[in-house]
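Of the protein chains in this complex, all but one are displayed in their positions.
Now for chain A:
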Amino acid sequence: MKEKIDTKVKKIEWSNMGIIIALIVMVLFFSFSTATFLTPNNLANIARQISIVGICALGMTCVILTGGIDLSIGSLIGVVVVTCALLMNKGVNPFLVVLVGFLIGAVIGIINATCITYLKIPPIITTLGMMISLRGATYLISGGMPIYGIPEGFKILGQGSIGIIPISMIIMVIVFIFGYIMLNKTVFGRRIYGIGGNEETTRLSGVNVKKEIYKIYIMVGLLGTLASLILMSRVNSGQPSAGDGYEMDIITAVVLGGVSVSGGEGRLSKVIVGVVFMGVLANGMMMLNINEYWQRVVKGIVLIVAVAVDIRSREKKAKLKTA
(Lines give C-alpha, C1' and ligand atoms only; values in the text may rest on other atoms or scores of the structure.)
Protein backbone atom coordinates (compact mmCIF):
# COMPACT_ATOMS: atom_id res chain seq x y z
CA MET A 1 0.00 0.00 0.00
CA LYS A 2 2.75 2.37 0.99
CA GLU A 3 4.68 1.60 -2.16
CA LYS A 4 1.66 2.32 -4.29
CA ILE A 5 1.30 5.76 -2.79
CA ASP A 6 4.96 6.52 -3.37
CA THR A 7 4.94 5.63 -7.04
CA LYS A 8 1.78 7.64 -7.45
CA VAL A 9 3.46 10.74 -6.10
CA LYS A 10 6.32 10.26 -8.52
CA LYS A 11 3.98 9.85 -11.44
CA ILE A 12 2.10 13.02 -10.66
CA GLU A 13 5.32 14.95 -10.47
CA TRP A 14 6.41 13.53 -13.79
CA SER A 15 3.23 14.75 -15.45
CA ASN A 16 3.85 18.10 -13.78
CA MET A 17 7.17 18.35 -15.59
CA GLY A 18 5.39 18.48 -18.95
CA ILE A 19 5.01 22.23 -19.05
CA ILE A 20 8.64 22.83 -18.08
CA ILE A 21 9.88 20.47 -20.80
CA ALA A 22 7.58 22.16 -23.30
CA LEU A 23 9.01 25.53 -22.28
CA ILE A 24 12.61 24.37 -22.70
CA VAL A 25 11.87 22.86 -26.11
CA MET A 26 10.17 26.06 -27.18
CA VAL A 27 13.06 28.26 -26.01
CA LEU A 28 15.53 26.06 -27.87
CA PHE A 29 13.40 26.15 -30.99
CA PHE A 30 13.09 29.94 -31.02
CA SER A 31 16.77 30.37 -30.21
CA PHE A 32 17.83 28.37 -33.25
CA SER A 33 15.18 29.45 -35.67
CA THR A 34 15.56 33.20 -35.14
CA ALA A 35 18.63 35.36 -34.77
CA THR A 36 16.89 37.85 -32.54
CA PHE A 37 15.25 35.72 -29.86
CA LEU A 38 18.24 35.05 -27.66
CA THR A 39 19.51 38.63 -27.37
CA PRO A 40 19.65 40.57 -24.07
CA ASN A 41 17.41 43.19 -25.55
CA ASN A 42 14.74 40.74 -26.52
CA LEU A 43 14.91 38.88 -23.23
CA ALA A 44 14.41 42.17 -21.38
CA ASN A 45 11.51 42.79 -23.68
CA ILE A 46 9.95 39.45 -22.82
CA ALA A 47 10.42 40.24 -19.14
CA ARG A 48 8.55 43.52 -19.60
CA GLN A 49 5.77 41.82 -21.50
CA ILE A 50 5.25 39.05 -19.00
CA SER A 51 5.36 41.28 -15.94
CA ILE A 52 1.85 42.56 -16.65
CA VAL A 53 0.34 39.11 -17.19
CA GLY A 54 2.44 37.78 -14.33
CA ILE A 55 1.23 40.27 -11.74
CA CYS A 56 -2.38 39.64 -12.67
CA ALA A 57 -1.74 35.89 -12.66
CA LEU A 58 -1.35 35.90 -8.88
CA GLY A 59 -4.85 37.30 -8.45
CA MET A 60 -6.25 34.96 -11.06
CA THR A 61 -4.56 32.00 -9.36
CA CYS A 62 -6.30 32.85 -6.09
CA VAL A 63 -9.66 33.25 -7.82
CA ILE A 64 -9.37 29.99 -9.74
CA LEU A 65 -8.18 28.19 -6.60
CA THR A 66 -11.48 29.11 -4.96
CA GLY A 67 -13.29 27.62 -7.93
CA GLY A 68 -14.10 30.95 -9.55
CA ILE A 69 -12.81 32.83 -12.56
CA ASP A 70 -12.29 36.49 -13.41
CA LEU A 71 -13.02 37.56 -16.96
CA SER A 72 -13.11 41.26 -16.07
CA ILE A 73 -9.41 41.75 -15.37
CA GLY A 74 -8.58 42.91 -18.93
CA SER A 75 -11.32 45.54 -18.85
CA LEU A 76 -10.29 46.56 -15.34
CA ILE A 77 -6.86 47.30 -16.78
CA GLY A 78 -8.54 49.36 -19.51
CA VAL A 79 -10.55 51.48 -17.08
CA VAL A 80 -7.63 52.09 -14.74
CA VAL A 81 -5.26 52.94 -17.60
CA VAL A 82 -7.51 55.50 -19.30
CA THR A 83 -8.66 57.06 -16.02
CA CYS A 84 -5.14 57.46 -14.73
CA ALA A 85 -3.88 58.69 -18.11
CA LEU A 86 -6.67 61.24 -18.28
CA LEU A 87 -5.97 62.53 -14.77
CA MET A 88 -2.26 62.77 -15.46
CA ASN A 89 -3.03 64.48 -18.72
CA LYS A 90 -5.00 67.06 -16.72
CA GLY A 91 -1.99 67.60 -14.52
CA VAL A 92 -3.15 65.88 -11.35
CA ASN A 93 -0.34 64.87 -9.02
CA PRO A 94 0.86 61.40 -10.19
CA PHE A 95 0.88 60.04 -6.63
CA LEU A 96 -2.72 61.02 -6.19
CA VAL A 97 -3.49 59.44 -9.57
CA VAL A 98 -1.88 56.20 -8.50
CA LEU A 99 -4.01 56.27 -5.36
CA VAL A 100 -7.15 56.80 -7.42
CA GLY A 101 -6.10 53.91 -9.63
CA PHE A 102 -5.84 51.54 -6.68
CA LEU A 103 -9.15 52.80 -5.38
CA ILE A 104 -10.84 51.98 -8.70
CA GLY A 105 -9.28 48.53 -8.68
CA ALA A 106 -10.49 47.87 -5.15
CA VAL A 107 -14.01 49.11 -5.88
CA ILE A 108 -14.30 46.87 -8.92
CA GLY A 109 -13.16 43.98 -6.72
CA ILE A 110 -15.81 44.84 -4.16
CA ILE A 111 -18.53 44.95 -6.80
CA ASN A 112 -17.46 41.58 -8.19
CA ALA A 113 -17.35 40.06 -4.71
CA THR A 114 -20.76 41.47 -3.80
CA CYS A 115 -22.37 40.02 -6.91
CA ILE A 116 -20.77 36.65 -6.23
CA THR A 117 -21.40 36.35 -2.49
CA TYR A 118 -24.61 38.24 -1.81
CA LEU A 119 -26.38 38.14 -5.16
CA LYS A 120 -25.04 34.60 -5.69
CA ILE A 121 -24.28 35.22 -9.36
CA PRO A 122 -21.70 32.70 -10.59
CA PRO A 123 -18.24 34.30 -10.97
CA ILE A 124 -18.15 33.61 -14.70
CA ILE A 125 -21.35 35.60 -15.27
CA THR A 126 -20.53 38.37 -12.81
CA THR A 127 -17.15 39.01 -14.35
CA LEU A 128 -18.44 38.59 -17.90
CA GLY A 129 -20.89 41.41 -17.20
CA MET A 130 -18.14 43.47 -15.61
CA MET A 131 -15.84 42.79 -18.55
CA ILE A 132 -18.38 44.14 -21.02
CA SER A 133 -19.42 47.16 -18.93
CA LEU A 134 -15.93 48.18 -17.95
CA ARG A 135 -14.75 48.03 -21.55
CA GLY A 136 -17.63 50.32 -22.45
CA ALA A 137 -16.63 52.62 -19.62
CA THR A 138 -13.08 52.62 -20.92
CA TYR A 139 -14.23 53.93 -24.29
CA LEU A 140 -16.53 56.46 -22.65
CA ILE A 141 -13.79 57.84 -20.42
CA SER A 142 -11.26 58.05 -23.23
CA GLY A 143 -13.75 59.14 -25.87
CA GLY A 144 -12.35 56.29 -27.92
CA MET A 145 -9.04 58.11 -28.44
CA PRO A 146 -5.60 57.43 -26.99
CA ILE A 147 -4.68 59.78 -24.15
CA TYR A 148 -1.18 61.23 -24.11
CA GLY A 149 0.64 63.66 -21.90
CA ILE A 150 1.83 61.30 -19.17
CA PRO A 151 4.71 62.84 -17.19
CA GLU A 152 8.20 61.79 -18.32
CA GLY A 153 9.12 60.59 -14.85
CA PHE A 154 6.34 58.03 -14.88
CA LYS A 155 8.05 56.14 -17.71
CA ILE A 156 10.45 54.52 -15.30
CA LEU A 157 7.88 52.04 -14.04
CA GLY A 158 7.37 50.29 -17.35
CA GLN A 159 10.48 51.25 -19.29
CA GLY A 160 13.21 51.73 -16.71
CA SER A 161 15.67 49.14 -15.58
CA ILE A 162 18.28 48.56 -12.95
CA GLY A 163 21.33 47.38 -14.86
CA ILE A 164 19.76 45.20 -17.51
CA ILE A 165 16.89 44.03 -15.32
CA PRO A 166 13.64 45.84 -16.08
CA ILE A 167 11.94 47.43 -13.08
CA SER A 168 8.60 45.92 -14.03
CA MET A 169 10.21 42.52 -13.85
CA ILE A 170 11.50 43.28 -10.37
CA ILE A 171 8.01 44.30 -9.32
CA MET A 172 6.63 41.04 -10.69
CA VAL A 173 9.21 39.02 -8.78
CA ILE A 174 8.32 40.85 -5.58
CA VAL A 175 4.62 40.20 -6.23
CA PHE A 176 5.33 36.51 -6.75
CA ILE A 177 7.38 36.24 -3.57
CA PHE A 178 4.58 37.95 -1.70
CA GLY A 179 2.04 35.65 -3.35
CA TYR A 180 4.09 32.54 -2.64
CA ILE A 181 4.31 33.35 1.04
CA MET A 182 0.66 34.29 1.19
CA LEU A 183 -0.59 31.11 -0.47
CA ASN A 184 1.75 28.68 1.25
CA LYS A 185 2.47 30.09 4.64
CA THR A 186 -0.48 32.11 5.85
CA VAL A 187 -3.90 31.26 7.17
CA PHE A 188 -5.42 33.30 4.33
CA GLY A 189 -3.67 31.03 1.83
CA ARG A 190 -4.96 27.92 3.57
CA ARG A 191 -8.45 29.33 3.42
CA ILE A 192 -8.17 30.03 -0.30
CA TYR A 193 -7.28 26.39 -0.90
CA GLY A 194 -9.98 25.39 1.57
CA ILE A 195 -12.75 27.28 -0.19
CA GLY A 196 -11.89 25.70 -3.53
CA GLY A 197 -11.31 22.27 -2.03
CA ASN A 198 -14.48 22.10 0.04
CA GLU A 199 -16.42 25.25 0.74
CA GLU A 200 -18.77 23.61 3.27
CA THR A 201 -15.91 22.22 5.33
CA THR A 202 -14.29 25.64 5.24
CA ARG A 203 -17.46 27.27 6.49
CA LEU A 204 -17.96 24.70 9.22
CA SER A 205 -14.37 25.30 10.26
CA GLY A 206 -15.40 28.78 11.30
CA VAL A 207 -14.28 30.67 8.20
CA ASN A 208 -16.40 33.54 6.98
CA VAL A 209 -16.23 32.50 3.35
CA LYS A 210 -17.83 35.69 2.06
CA LYS A 211 -15.24 37.83 3.77
CA GLU A 212 -12.45 35.79 2.22
CA ILE A 213 -14.01 36.13 -1.24
CA TYR A 214 -14.07 39.90 -0.75
CA LYS A 215 -10.41 39.91 0.20
CA ILE A 216 -9.52 37.88 -2.87
CA TYR A 217 -11.36 40.04 -5.38
CA ILE A 218 -10.05 43.24 -3.80
CA MET A 219 -6.56 41.81 -4.12
CA VAL A 220 -7.28 40.98 -7.76
CA GLY A 221 -8.31 44.62 -8.30
CA LEU A 222 -5.20 46.00 -6.61
CA LEU A 223 -2.88 43.72 -8.57
CA GLY A 224 -4.76 44.63 -11.73
CA THR A 225 -4.14 48.31 -10.97
CA LEU A 226 -0.45 47.68 -10.46
CA ALA A 227 -0.31 45.93 -13.83
CA SER A 228 -2.29 48.79 -15.41
CA LEU A 229 0.19 51.39 -14.19
CA ILE A 230 3.08 49.40 -15.63
CA LEU A 231 1.26 49.01 -18.94
CA MET A 232 0.44 52.72 -19.10
CA SER A 233 4.01 53.62 -18.32
CA ARG A 234 5.34 51.19 -20.91
CA VAL A 235 3.29 52.50 -23.83
CA ASN A 236 3.42 56.02 -22.39
CA SER A 237 -0.23 56.62 -23.11
CA GLY A 238 -3.72 55.55 -22.21
CA GLN A 239 -5.10 53.39 -25.01
CA PRO A 240 -8.82 52.63 -24.88
CA SER A 241 -7.98 49.10 -25.97
CA ALA A 242 -5.54 48.65 -23.11
CA GLY A 243 -5.78 45.21 -21.57
CA ASP A 244 -8.19 43.96 -24.20
CA GLY A 245 -8.05 40.16 -24.21
CA TYR A 246 -5.52 40.04 -21.37
CA GLU A 247 -7.92 37.99 -19.27
CA MET A 248 -7.47 35.15 -21.73
CA ASP A 249 -3.67 35.29 -21.61
CA ILE A 250 -3.80 35.40 -17.82
CA ILE A 251 -6.26 32.53 -17.49
CA THR A 252 -4.27 30.49 -20.00
CA ALA A 253 -1.05 31.10 -18.07
CA VAL A 254 -2.65 30.06 -14.79
CA VAL A 255 -4.26 26.94 -16.24
CA LEU A 256 -1.02 26.11 -18.02
CA GLY A 257 0.58 26.30 -14.59
CA GLY A 258 -1.61 23.40 -13.52
CA VAL A 259 -4.18 25.24 -11.42
CA SER A 260 -7.33 23.15 -11.55
CA VAL A 261 -10.28 25.02 -13.00
CA SER A 262 -12.50 23.24 -10.51
CA GLY A 263 -10.58 24.80 -7.65
CA GLY A 264 -8.52 23.74 -4.67
CA GLU A 265 -5.48 22.49 -6.51
CA GLY A 266 -2.45 24.18 -8.01
CA ARG A 267 0.85 25.73 -7.08
CA LEU A 268 1.97 29.30 -7.68
CA SER A 269 5.51 28.14 -8.45
CA LYS A 270 4.18 26.46 -11.56
CA VAL A 271 1.99 29.38 -12.51
CA ILE A 272 5.22 31.34 -12.95
CA VAL A 273 6.27 28.77 -15.52
CA GLY A 274 2.92 29.17 -17.23
CA VAL A 275 3.39 32.93 -17.36
CA VAL A 276 6.87 32.62 -18.85
CA PHE A 277 5.56 30.06 -21.32
CA MET A 278 2.88 32.41 -22.61
CA GLY A 279 5.37 35.29 -22.83
CA VAL A 280 7.96 33.28 -24.72
CA LEU A 281 5.33 31.86 -27.04
CA ALA A 282 3.97 35.31 -27.96
CA ASN A 283 7.41 36.82 -28.38
CA GLY A 284 8.82 33.92 -30.37
CA MET A 285 5.91 33.93 -32.78
CA MET A 286 6.46 37.63 -33.31
CA MET A 287 10.14 37.01 -34.00
CA LEU A 288 9.16 34.41 -36.55
CA ASN A 289 6.89 36.99 -38.15
CA ILE A 290 3.85 34.81 -37.68
CA ASN A 291 0.89 37.04 -38.24
CA GLU A 292 -1.32 38.11 -35.38
CA TYR A 293 -4.27 36.03 -36.44
CA TRP A 294 -2.22 32.88 -36.40
CA GLN A 295 -0.87 33.83 -33.00
CA ARG A 296 -4.41 33.84 -31.67
CA VAL A 297 -5.11 30.46 -33.21
CA VAL A 298 -2.06 29.04 -31.48
CA LYS A 299 -2.83 30.61 -28.09
CA GLY A 300 -6.34 29.18 -28.16
CA ILE A 301 -5.06 25.73 -28.97
CA VAL A 302 -2.54 25.99 -26.14
CA LEU A 303 -5.36 26.74 -23.68
CA ILE A 304 -7.39 23.74 -24.81
CA VAL A 305 -4.42 21.41 -24.75
CA ALA A 306 -3.45 22.64 -21.29
CA VAL A 307 -6.90 21.92 -19.88
CA ALA A 308 -7.08 18.56 -21.65
CA VAL A 309 -3.76 17.55 -20.08
CA ASP A 310 -4.96 18.81 -16.71
CA ILE A 311 -8.16 16.75 -16.86
CA ARG A 312 -6.36 13.67 -18.13
CA SER A 313 -3.82 13.72 -15.33
CA ARG A 314 -6.64 14.20 -12.82
CA GLU A 315 -8.49 11.19 -14.22
CA LYS A 316 -5.35 9.14 -14.01
CA LYS A 317 -4.96 10.16 -10.40
CA ALA A 318 -8.55 9.13 -9.73
CA LYS A 319 -7.98 5.77 -11.38
CA LEU A 320 -4.84 5.19 -9.36
CA LYS A 321 -6.79 6.01 -6.26
CA THR A 322 -9.47 3.41 -6.89
CA ALA A 323 -6.95 0.82 -8.06
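What we mean here is this: a contact is a pair of C-beta atoms (placed from the backbone, for glycine too) under 8 Å apart; a residue touches a chain by one contact, two chains touch by 3 or more; residues count from 1.
Criterion: contacts and distances are computed from a predicted model.
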UniProt protein name of the chain not shown, from "DyP dimeric alpha+beta barrel domain-containing protein", "Pup--protein ligase", "Monosaccharide ABC transporter ATP-binding protein (CUT2 family)" or "P-II family nitrogen regulator":
"Monosaccharide ABC transporter ATP-binding protein (CUT2 family)"
Checked against the full complex, the residue among A:Asn93, A:Asn208 or A:Asn291 that touches the missing chain is A:Asn208
Which residue from A:Thr117, A:Gln159, A:Asn198 or A:Ser237 sits in contact with the chain not drawn here?
A:Asn198
For review purposes, identify every residue of chain A that touches the missing chain, sorted by number.
2, 5, 181, 185-188, 190, 193-194, 197-198, 200-208, 264-265, 321
